[in-house]
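The complex is shown incomplete by one protein chain, all other protein chains being positioned as in the whole.
Chain naming follows the written order as A and B, and within any one chain the residues start at number 1.
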Amino acid sequence: MADKNKQAADPSAHEHEHGAGRYVLIWAALLVFTLTTVITGRMDLGSANLPLALIIATIKATLVVLFFMHLWDSEGINRLVFGVALLFVLVLLAGVFGDLLTRMPDALPTGRHAHTLEGGDMPTTPALNPHGE
Amino acid sequence: MSSSDAAVHGHGGHDEHDSNPHLAHHFDSIATQNHASRLGMWLFLGTEVLLFAGLFLGYAVYRHFYHDTFRFASHTLNLTLGTVNTIVLISSSFTVAMAFNMVKKGNNKAAAGLLVFTILCALAFLCIKGFEYQHKFAEGALPGKWFTFEEMKGMPGANMFFTVYFLTTGLHAFHVIVGMAILMWVLKKVIKGQVDASYYIPVELGGLYWHLVDLVWIFLFPLLYLI
Partner (left out) sequence: MSQPADSAALTPPEAPAYQKINYLNADRGVMSWLKTLDHKRIGIMYFVSVLATFLLGGIFAMIVRLELTTPEPTIIGANTYNRMFTLHGMVMVFLFMIPAIPGVFGNFFIPLMVGAKDVAFPRLNLLSLYVYWTGAAIVLFGVITGGADSGWTFYAPYSTTTPMTLFPVLLGVFILGFSSILTGLNFIVTVHTLRAPGITWMKMPLFVWGIYATSIIQVLATPVIGLTTLLVGIEKVGGFGLFDPGRGGDPVLMQHLFWFYSHPAVYIMVLPAMSVMSEIVAAFARKNIFGYKMIAYSSLGIAFVGFFAWGHHMFVSGQSSFDGGAFAVISMLVGVFTAIKVFNWVGTMYRGAIYVSAPFLYLCGFLFFTVFGGMTGIALATLSPDVHWHDTYFVVAHFHFIMVGAVIMAFLAAIHYWFPKMFGKMYHEGWGMVGAAFIVLGFNATFIPQFLLGNAGMPRRYYMYPERFTALNVASTAGSSLLAIGFIIILIYLIYALIHGEVAGPNPWHSKGYEWRTSSPPIKENFEEILEYPEPPHTYQQPGEEVEHVVI
């Protein structure tokens, strides 16, 4: 018999050994963190509100990804895939904020010369090219 | 060079092909096939992460520009309903994980019950969201040119909050609906006994998709409702 390429035993078969208890614990933890974020979220902590909310959300997400989605005992490539996807989200944010934070203020939507329309229709472009059809 | 008695199918996994009806002809073992299915699903989840990334970017950008307006606007959202929805989704994630666990233990009956509960949670989420949307329509707290929300009239970037709100929660709600359909498909398989302790990959993959829906909301909730 030709030797197999990758006879990795099915990782989720191991799951069988961890009972339901693990999930209950994670669920309880998620509820606790939800409560925490609700309470701290509506408090006025100044500039700390956003980082705190993101940290709590990240902890909750990590628990879901690692344990409910079994990434904790899954194949390494799955972890790499998810990690790389998250990395590129950060790349997108970094590239755009690198622009926004360093742009000349008047070129921003909040610049001096910006004025906002109140309700009503979207503006349309004026008459088409005079050399038109 | 292989001997002449190598089968046309050409590999030693021939026995497993005979014994396991779920094994496709081009995979050498069910373990490899399951690994492939999982990897395929994680790649797909990666695409979903990148899809929502653009909307999270939109939120981040406009929150940066209109910080005070966004803070005010988030307080006009119904925190109770948002929190209930969060608990509903987290619990549905718990029950779908439990359902998977039950199938692996051979307890399809319990799994089916848990899946039904999960689907009901999804439905509840949509109903609550629908109720919230209805309220926004009544107030005129709508995106772009539809914005007529008196309470926030004149605030810079006011309509932008609701543009981002409707786009993110709308796309998320769409995924909840798709997730429900997938869970119903999985439920059918569980009830019909087409998945069991030896073959449970559809339940695993369906559950992964549902968890992603929960993950997106875990971030949306604080960003839209709290801060």
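Descriptive notes on the structure:
The rule is short, and it goes like this: contacts are C-beta pairs under 8 Å (C-beta built on N, C-alpha and C of every residue); 3 or more make two chains touch, one makes a residue touch a chain.
Only a predicted model underlies this, so the values are computations on that prediction, with no experimental measurement involved.
One of B:44, B:117, B:133 or B:199 touches the chain omitted from the figure, and that residue is B:44. In the complete assembly, the contact with the undisplayed chain comes from B:160, out of B:96, B:160 or B:201.
In the full complex, chain A touches the omitted chain through residues 2-6, 77, 84-85, 88, 91-92, 95-96, 98-104, 107-110, 114-117, 121-125, 128-129, 131-133.
In the full complex, chain B touches the omitted chain through residues 1-2, 6, 8-11, 24-27, 32-33, 35-36, 39-40, 43-44, 46-48, 50-51, 53-55, 57-58, 61-62, 65-66, 143-146, 156-157, 159-160, 163-164, 166-167.
Assume only the chains that are shown with their structure count from here on.
Distance between chain centres (mean CA atoms), chain A to chain B: 13 Å. The part of chain A that touches chain B in the complex is made up of residues 1-2, 4-10, 12-13, 15-16, 19-20, 23-24, 26-27, 30-31, 34, 37-38, 41-42, 49-50, 53-54, 56-57, 60-61, 64-65, 67-70, 74-75, 77-78, 81-82, 84-86, 88-89, 92-93, 96-97, 100, 108-110, 116, 118-122. Chain B makes touch with chain A in their complex at residues 11-13, 28-32, 34-35, 38-39, 42-43, 45-47, 49-50, 53-54, 56-57, 60-61, 64-66, 75, 79, 83, 86-87, 90-91, 93-94, 96-98, 101, 104-105, 144-148, 153, 156-157, 200, 204, 207-208, 211, 214-215, 218-219, 221-223, 225-227.
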